[in-house]
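Removed: one protein chain of the complex. Kept in place: all other protein chains.
On to subunit A.
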Amino acid sequence: MDNKPLEGLLVLEFSQFMAGPTAGLRLADLGARVVKIERPGAGEGGRQIAIKNIFVDESSLVFHTINRNKESYATNLKDENDLENIRKLIRQADVMTHNFRPGVMEKIGLDYESVRKINPKMIYATVTGYGNEGPWAKKPGQDLLVQSLSGLSWLSGCAQDGPVPFGLAVVDMYCATHLTQGILAALLKRARTQQGALVEVSLLESVLDMQFEMLTTHVNDGRKLPQRSTVRGAGHAYLSAPYGLYKTLDGYLALAMGNVAHIAETIGLSREPYQDASTWFSRRDEILQEFAKVLCQKTTCEWISRLETEGIWCGVVNDYHRFFEEQGFKESGMLQELTLQDGTQLTTTRSVYQIDGKRLYADKPAPKVGQHTASIVHDYLEN
């Protein structure tokens, strides 16, 4: 796409691992030039953090997923000459992000107050685990730990389970959206005031925001704790029947919110016991069980055609094999191919934003450590 919204902006990414670099990827896909500031040799810590122990072209597959469409500048932040160059880069950059623990940037003189003196228009954005103060300030800001501390793990699964974490780094990712929004809002303000800004987000505040609907319910319902259903497959601790996933003859069926009496009738039960809407929550578990007994008797496809005719919100429960074969997925164009520096082909996702009728693709692979040092020296430091 021509004229991407952030074309011309320079972002220095001191961030490592997931939340900060995911925000960096968003900014890159929106058109910014994103340069990872990495230590020579090992580079960003995330290069060594693998899932399923999968490495390609010397870095973890996860690193390649999060860091495509970026450049890398290798530098030793403990070396005064290197720091002088970093300060020169900072003078010309628009945004910088980091997720060092409190105190690290102060020590090397790149904290916000110092950077503001070098470049008063800088948008300086930080990610912490739990904020800069308080009893958890020094705890590791890691996705599963934040899920566990925030109450999130009591929302999925059923009552007889212990805590059930979300099986994705959902806090890191949500925090990345907040970081992106904070940076963009600050850039917008800068366009009017010519002033830089400090943007701060934390994993803990992000996961609390993620629960904002339920937390608002909690603080206004006498502080009751979430009551997960005892029926396996139930989909939401705070929603009434029939919300959940049901076993069928050949798989599973998802039923979202709907008129329980109407659904009962559609699947061959009597309407009568389900007429009173106020019982859809109080009798949630019974209704789920009564529906489960019927729904396991036919195939998913049979149920869906019957339910859809009645306008009832339902759907299939796919695994990846089935989902990626679906025509609807293929037409989304959500995948793109990258060729890594060593020639390896990778299939990954594109940017989630569509702007001016176009999908945003960017097939530039993640950089090697220091791959762009020379061109960045040429573009910003030789003057």
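Convention: contacts are C-beta pairs under 8 Å (C-beta built on N, C-alpha and C of every residue); 3 or more make two chains touch, one makes a residue touch a chain; residues count from 1.
Everything below uses one rule, namely that contacts and distances are computed from a predicted model.
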| item | value |
| --- | --- |
| Listed names "CoA transferase", "Glycolate oxidase", "Glycine cleavage system H protein" or "Cytoskeleton protein RodZ", with the criterion being the UniProt name of the chain not displayed | "CoA transferase" |
| Selected from A:L77, A:I118 or A:M214 as touching the chain missing from the view | A:M214 |
| Touching the absent chain when the full complex is considered, from A:I118, A:L145 or A:L381 | A:L145 |
| Per the touch definition above, residue among A:A185, A:L249 or A:A374 touching the missing chain | A:A185 |
| Omitted-chain contact residue, chosen from A:V104, A:M334 or A:V377 | A:M334 |
